[in-house]
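Structure below; questions to follow.
We show some of the complex, not the whole, and keep each chain where it was.
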Amino acid sequence: MITTALVSAWIARFGEIIEDRADYLTKLDSPIGDADHGANMLRGMTAAVPAAENAPTIDAQLKAVGMAMLSKVGGTSGPLYGTLFLKAAMTLGQRAEVAPSEFAAALRTGADALAFRGKAEPGDKTMVDALAPAVAALESHVAEDFAAAAEAAHRAADEGRAATTDMVARKGRASYLGERSVGHTDPGATSATYLFQALAEVSR
Amino acid sequence: MKKLINSPERVIADALRGVEAADERVRVDHTNRVILRADPKAQGKVALVSGGGSGHEPLHGGYVGHGMLDAACVGEVFTSPTPDQILAATTEVDRGAGVLHIVKNYTGDVMNFEMGAELATDLGVDVRTVVIADDVAVEDSTYTAGRRGVAGTVVVEKVVGAAAEEGMGLGEAAALAQRVADSTRSMGMALTSCTVPAAGRPTFDLPEDEMEIGIGIHGEPGRHREPLTDAADVARQLVEPILADLDFADADTILLVNGMGATPLIELHILFGEVMALLEAAGVRVARRLVGNYATSLDMAGASVTLARADAEILRLFDAPVNTAGLRWGA
């Protein structure tokens, strides 16, 4: 079962990685963006980590993370990560434990809502390129073993992230560059990969 | 990075403290990071809310005051404000006649204002939104996020601010805003990159002998990079795409030559002279002129040209009194 303790650990670990990699994310956001993705994510996660820790149920934890992202981040990634967590929270009842399959389905719903909000499709060179394959992998492996599924999700995210490098951006700030966006890895796809890296690490 | 700041984390909080101390026309809601008129509008008038990432000062906080904005939502540097900031501003300034959101066309700004508007609508506020997308440097195609909103926003805020002050209704004000937005085109260039405080280094590297044509106000790369030329050539590279994009013949226009933040006024005047010469040669009638730092990009050196077609109504509203830190006349 997925517990509030696991969710707390997941969000805390995601926060740690973001803190560690904030400079790198901002660096990725410099040539094809506006040099703030690391700072944005850090601001959000600084609020999200304690909020998740103090919520009594999983849906309340995800909602707290979503609200933190929505109200602290701004920019493009704030409403998108906010949507991801808020919509995921809505699919779960007020429970302190949920089945792995329910949890995976919740994340898929969140990721779908994010893509809808951003009007982004896989291939547009956005965080969707990491998120969509990650939640798909999580769902398809969740029946076996959650740790393995989380690991598969992280691998899928990372492959999606890596694939953004050769893509022409069609959404967000990078799209202004057209063909010149090729050769740069998308910062949002990278932060999204960390989300699943954190999940894999705490699920081991 | 050389900046007069206390720390990258405190930039916005400290700047808002300074705005509050410097500008008697406004008050600051520090919790929500909203700059509001000290002396609110009368009941029954449409209110204008704008905002966006910081670093473009005086846009938008410097345009809060009589004849222009009622509130500006202040995001982190180059980061759109959040839905709850927008909600707070919108409910605070509503005088029962509805609120117009003036939003620059960036994915983040559009999404956050959309969500803020939804929340305000849920609370019964009549919200309309106009999205400004005046930057001709970006191709407007389904393969991009669409054109960026840049310095033309100032013209929209001025004209519609005057109309709202006169008592124009929400629907009409939104339509007017759209009309001004549709009549406005801009194009910018950079000599140097800006440096985001939290990033601590220049967003891009521009060699000592190169310039970037078609730059965005967040240091987003432009159309192309080329060897640095002279003011006459830069003027041509900014004016030509504007004139190619919209017909400015047979109309009065408002011309804004805008500095990106680190360009001295003497250079803006040189550029202004070149731009005027080109427009005269092209038969464009310039009826109103602005030159200075109106929509900046932190410490970027560079400039942009904005041209707006203006009929008699737009000119009259542009000339109406305005009393803000960034734009003031007739009051």
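First chain written, first letter: the chains are A and B, and each begins at residue 1.
We take it that contacts are C-beta pairs under 8 Å (C-beta built on N, C-alpha and C of every residue); 3 or more make two chains touch, one makes a residue touch a chain.
Quick caveat: nothing in here was measured; it's all calculated off a predicted structure.
*Asks:* As a check: each chain kind appears once in place, so what is the overall formula of the complex using those labels?
*Replies:* A x2, B x2
Assume only the chains that are shown with their structure count from here on.
*Asks:* Could you please state the distance in Å, as a whole number, between where the Cα atoms of chain A are centred and where those of chain B are centred?
*Replies:* Spacing between the chain centres: roughly 32 Å.
*Asks:* Inside the complex, what are the residues of chain B that reach chain A?
*Replies:* 8, 53, 75-85, 106-108, 111-112, 115, 137-139, 143-145, 148, 196, 198-199, 201, 203-204, 216, 218-221
*Asks:* In the complex of these two chains, what residues of chain A are touching chain B?
*Replies:* For this pair, the touching residues of chain A are 26-27, 30-36, 38-40, 43, 70-80, 117-118, 168, 170-173, 175-178, 180.
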